[in-house]
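Excerpt of the complex: some chains, original placement.
Labels for the chains are A and B, by order of writing; each one numbers its residues from 1.
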């Protein structure tokens, strides 16, 4: 098998979202280079070995591993502590989704108590509220008159600064966004109907509409 | 067979630019009468095809006709006494639009180039040593994310859970405050006494959970009570 396939196999394993079986690799190569391309699962296996030898020699921090359902790239374990730092960062980002939700509810519904927040979110929100308090994005505004006199929360000046707003009433109304969407839907439908009509009309007139540059566009 | 693209024109400015290009017109000296004629001709064509004409196009037709009329009248002058060309605003708008239209070709080129670039697809076997700590960071959050999150939260608002919470009107946090107040004012208190007067079973459970929470936080301690099946709660200093 040609040496060039090492790089192609490397690229396919690198970009594949799932562990990629040798059969898929072969399918991809044959599709492009022709059905008569000579390449077997054994060739793929040999390529992967050669690649791994290269990674070893070149002291790359990654290599290809084989698991039950195919090949995939992995960083070598000696870098695990550095990678650990990365996954911490990733978890933070994922968690921020919950924080945004809590913050959004407080921003739009303020002044609001914790029970009210939890009613909307459906989950205990102690942790999120504490974090947002720590980050000074929200603050305690007092106590509600309702039973148990729960604390009431609202957003801070830091919150406004973070989002580039002058005052809390500058927050876009959910309605504003809905209106843009509604208008847009309406306009788009009108446009679609219009385009259909043009196309029908032109078909009648035996003029073909060539949308070749555009037929893969969405809007 | 003719190949055409009718949705070629993104708007009236786009159509006007087409006429200018087609007829090799000088954009700074647009023959307004001719271009108005062509523009309205196009609208008539759409009308004959039974198509609804967008308001933006009708507005432009009106603007063109207005310019045409103003061209016939004595020229207005600006503060410096220079004649104002009635076409000036239109010319500026056309040039500005043309500029971005041209740039959008560059963008499409970049888009195409980027489509042949692929990123690493699978990260599942990367070993990570440390366990991620649970600290929240708001990263790259915009107001738009805020609205989206709010709409989503309101849409997915759980209905049944709400009922119970509302009926009971008690939360762990409130009961934490309640226990702290009690232990501070009375020093020590028996659990039985603490929940005395609570009629709903759930309220007692919530109070019990609040107590466990406080123990975890190191704010209170428990001691066996001389009374059978009971215990004493006491506040921990500096807790």
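We adopt the following convention: contacts are C-beta pairs under 8 Å (C-beta built on N, C-alpha and C of every residue); 3 or more make two chains touch, one makes a residue touch a chain.
This is a predicted model, so every value here is computed, not measured.
Asks: Just one copy per chain kind is placed; express the composition of the whole complex as a label formula, please.
Replies: The complex described by this file is made up as A x2, B x1.
Following the convention adopted for this analysis, only the chains that are shown with their structure count from here on.
Asks: Hey, which residues of chain B end up touching chain A in the complex?
Replies: 1-7, 49-52, 118-122, 124-139, 141-147, 149-154, 156-158, 161-162, 165-166, 169-174, 177-178
Asks: Over in the complex, which chain A residues touch chain B? Could you list them?
Replies: Listed in rising order, the residues of chain A that touch chain B are 11, 14-19, 65, 67, 72-75, 77, 79-81, 83-88, 90-93, 95-101, 103-105, 107-108, 114-115, 118-122, 124, 126-128, 131, 135, 137, 146-151, 162-165, 171-172, 174, 177, 190, 194-195, 197-198, 201-202, 206-211, 213-214.
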